[in-house]
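Below is a slice of the complex: some chains, not all, each in place.
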Amino acid sequence: MSDTPQKEGEFKVKTAAFEGPLDLLLNLIEKRKLFINDISLSQVAEDYIQHVNSLPTYNMSDRTQFIVIASTLLLIKAKSLLPTISLTDDEQGSIDDLEQRLRELELMRRLGGIIKDNYGTRIIFPRGEIKQTIQVFAPSQDTSVANLTEAIHRVLFSLPKKIEPPKVTVKKAISLEEMIGNLTDRIQRAVRISFKEFSQAHKAERVHVIVSFLAMLELVKQGVINVHQENNFDEIQMESHDIGIPRY
Amino acid sequence: MPSDEQVQLSVEQKIEAILFWKGEPTTIKELSKFLGFNEQSIIDALKDLEESLKHRGIVLQQKGTGHDIEVQLGTSAAASALIEQITKDELSKDLGKAALETLAIILYKGPLKRSEIDYIRGVNSTFIIRNLLIRGLIEKQPSPGDQRTMVYSSSFELLSHLGVAKVEDLPDFASVQEEIKKFKETNQELSHAPTDGQQPAEQAQESAQ
């Protein structure tokens, strides 16, 4: 469904070494040698969402963060596909914000490269140990069993807990394929359906809304359904061209 | 040691002696206390010392701002190859991608909070920060605004490995500051501070240290 055919497993390698949602997005943009703007973001949106979809389900916390950014990409995509859609200030804000963050991360990556090139090439060394001629014993006022016991407990208290990815903290997100199938079913049953109604019918968490919205846009792009929005802020109406569409 | 016992050292010379003796980062505040001069006199004398050391084998390193300025003496970066050749120790020069990114943020943007680092990187930086702290490449202090939150800044160890006496000597420092300032302004304007959903849970825990 993307412009360029995706090789299976292309993201698998990436997943092993992934840094995070911004990192992935920036990689996608840089891979296509694009500048950071709404056009490039709209172009990489599908690749990005495909990746989100392929993320291992056990790492839901990470996945949620990926999906938050995916939702912004969807807004950008929606705007490019449906020019009648007008974005709220908040939505426009999150788009601008995402672009800023990408630019800043891009800058930091570039600076990281400079650090890499210079690190350890010319070192300023500290003064060497001077031999202490007089061995003194100089305990302080606060060198006491009570203070030291308190100190060791402070140390124990601030030991980091086991380092592992947070276990499932959000409910399993519906996969993209599931949602597309679901959407098609719904469309077949009711020729006209509002997007809002659709997502509410699923007691939608944000993740669901995003995924279903994407699915809708995909169908629009494939020419399977028409989307109408009479006025800004009106319900988006979806309508099927052909009841006998093949299932995804 | 005859007559020079009576010779009065200048503030600059006294500072040089103290920094040599201590051999570790020393604050302007401490110097002011040791010498009985106000902080401005110390700052002025440090400028003279920096100048005097220009053509020596040692340099004056400096970091921090305001009351928290710290100084330390180190060998001239131009002597690096020579000393590396003498030392038998293996110096680690490997930094991973996450470390480089985090160091760049802290060097060019620090001191800043972990939540700010997380926001720029888009991932939780708890463990890379811990790693860098353990390696002595960064330091943490309580935030001036909020004692319960920690801010991270570059250490002399880091500046030393980059061969710069102070952070301002880093490549493109001034122009990058300009760029970063623009980000800041925009961020404030949008007031899109990291939201709860994007913040990891352990933050509160760490700031309690």
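Every chain is named by a letter (A and B) in the order it is written, and numbering of its residues begins at 1.
To be clear about the criterion, a residue touches a chain if its C-beta (ideal position, glycine included) is under 8 Å from a C-beta of that chain, and two chains touch if they have at least 3 such contacts.
Every value quoted in this text rests on a predicted model; they were computed, and no experiment measured them.
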Per-kind copy numbers - full assembly in this file: A x1, B x2
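Here is the rule we use: only the chains that are shown with their structure count from here on.
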Subunit A-subunit B separation of Cα centroids, rounded to whole Å: 33
In the complex, subunit A residues that touch subunit B: 19-23, 64-65, 68-69, 93-94, 96-97, 100-101, 103-105, 107-109, 111-116, 118-127, 129-130, 158, 160-161, 163, 166
Subunit B to subunit A touching residues, read off their complex: 20, 23-24, 59, 61, 72-81, 83-84, 91-93, 95, 97-98, 100-101, 103-105, 107-108, 119-123, 126-127, 130, 156, 159-165, 170-172, 176, 179-180, 183, 186-187, 190, 192, 197-198, 200-202, 205, 208-209
